[in-house]
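Sending over a structure as structure tokens; questions will come in a sec.
One protein chain is absent from this view; the other protein chains keep their places.
The first chain written gets the first letter, and so on, giving A and B; residue counts start at 1 in each chain.
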Amino acid sequence: MSKVIAARTERTASKAPASGVALKWKRWRFYLSALVLIAPLAYLPEYFEDLALSRGDAGLGQREVGEFAVGPWSVRLAEWQIAPPEREGLAGYVKLFTLAQCQECIGHIKAIYLRVGEPRSLRTAGSLFSGSPYRQMAEVLIPERTGPDDEMWLTLEGWDGAVHQARVPLSEASPSTVQWLQQRKGRP
Amino acid sequence: MVQTKLFALGRLAAGAGLCLASAAAWAHFPIGHCKALDETTVQCKGGFSDGSNAPGLTLDVISYDEKILLSNKLDKNSTVTFKRPPGQFYILFDAGAGHVVEIDHTEIDS
Partner (left out) sequence: MTQAKKVSKSKLWFLVHSWLALPLWVFVFFVCVTGTIATVSQEIVWLANPAVRANAPSPDAQMLGYDAVLEVIEREHPGTVVEFISRPVKSQFALTARVAYPDATEASIYVNPYTGEIQGSTSGFSFQQFMRALHGWLLVPFTEGFSLGWYIVAFLGIPMLGSLITGLVVYKRFWRGFLKPRLRLRQGGRIFWGDFHRLAGIWSIPFIAIIAVTSIWFLIQAVLFDNNISFSTFGVPPIVAREDIPPVEAGQPPPGITLDRAAQIAQQTFPDLEASFVSLPSNAYDHISVGGRGAYPLLFETLSINPYTGAVEHTRRVSDRSTLELVTGSMRPLHTGDFAGTWLKLVYAFFGLLLSMMVFSGMLIWTKRTAKETVAEVKRRKSARAGRAVVAAEGGRSA
């Protein structure tokens, strides 16, 4: 008889640690949402990198393309980010480029445009660069049918009305875009 | 995406008393689409990349030798219909310098 009681109390005693674990889970599961706070910690370095890039402390862009002579002037072109083109809403895919005018050119250049392929006219010269002559930016549309051998065309308008142009192979301007185009072609 | 970064910055800058108002000039891409209603009529619809409308946007039909064949403006539904000119031409949605969309006559949906 005492054995029965002993057996029952033993079972009850063995349940106590089990319900202790259950208690712990019942309590600590409500702290799980703290895991979401890993995100800001994980992205903190990228936040500061982006800040440095925005301020120009990291150079003209993540990747310098080079210096190009355009008529009597010269400009330095760079890729803002080396990532492939990004979707710009309904317009398609765009790539952001930055540009710096040469010291002697400042004050002579009215506007700078960039596009994929040769422009038909000044009206269709491409995306207009905005910003200061020391660092200006343009988002350039990358049409779906762009080939890896295509060229980018820089068009420079002077205040005196002169227009000068230069060509930059796409493979030189943005290798990541060429890679992206090739990957897209592979898709059905 | 720089546009949304700018847009986001503009939003938080607005809180700090700043407002990136003129950023609209290059954060917005015009878009355009044209289709042939029949053999002689073309209908074009324009807008912007964020899905907003573009009433009053200039739409020119230009021949390959840069002669302006037709000059229109999009109506309040961002649409315009016109007679298809003969020969080779391209359609230009023109929101201003650096903000254009070209559609070649071969690209018109039939």
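Assume a contact is a pair of C-beta atoms (placed from the backbone, for glycine too) under 8 Å apart; a residue touches a chain by one contact, two chains touch by 3 or more.
On a predicted model such as this, the values are computed, not experimentally measured, just so you know.
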item: Residues of chain B (touch criterion as defined above) contacting the omitted chain; value: 1, 4-5, 8-9, 11-12, 14-26, 28, 48-57, 95-99
item: Sites on chain A contacted by the missing partner chain, in the whole complex; value: 1-2, 4-5, 8-9, 12, 16, 19, 23, 26-27, 29-34, 36-37, 39-40, 43-44, 46-48, 50-52, 54-57, 59-60, 86-87, 89-90, 100, 107-108, 110-111, 128-136, 157, 159-161
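As a working rule, only the chains that are shown with their structure count from here on.
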item: Averaged-CA centre spacing for the pair chain B and chain A, given as whole angstrom; value: 25
item: Chain A residues within the chain B interface of the complex; value: 50, 80, 86-91, 94, 96, 111, 113, 120-121, 123-128, 130, 137-139, 141
item: In the complex with chain A, residue positions of chain B that touch it; value: 1-3, 5, 25-26, 29-31, 47-51, 66, 90, 92, 94, 97-100, 102
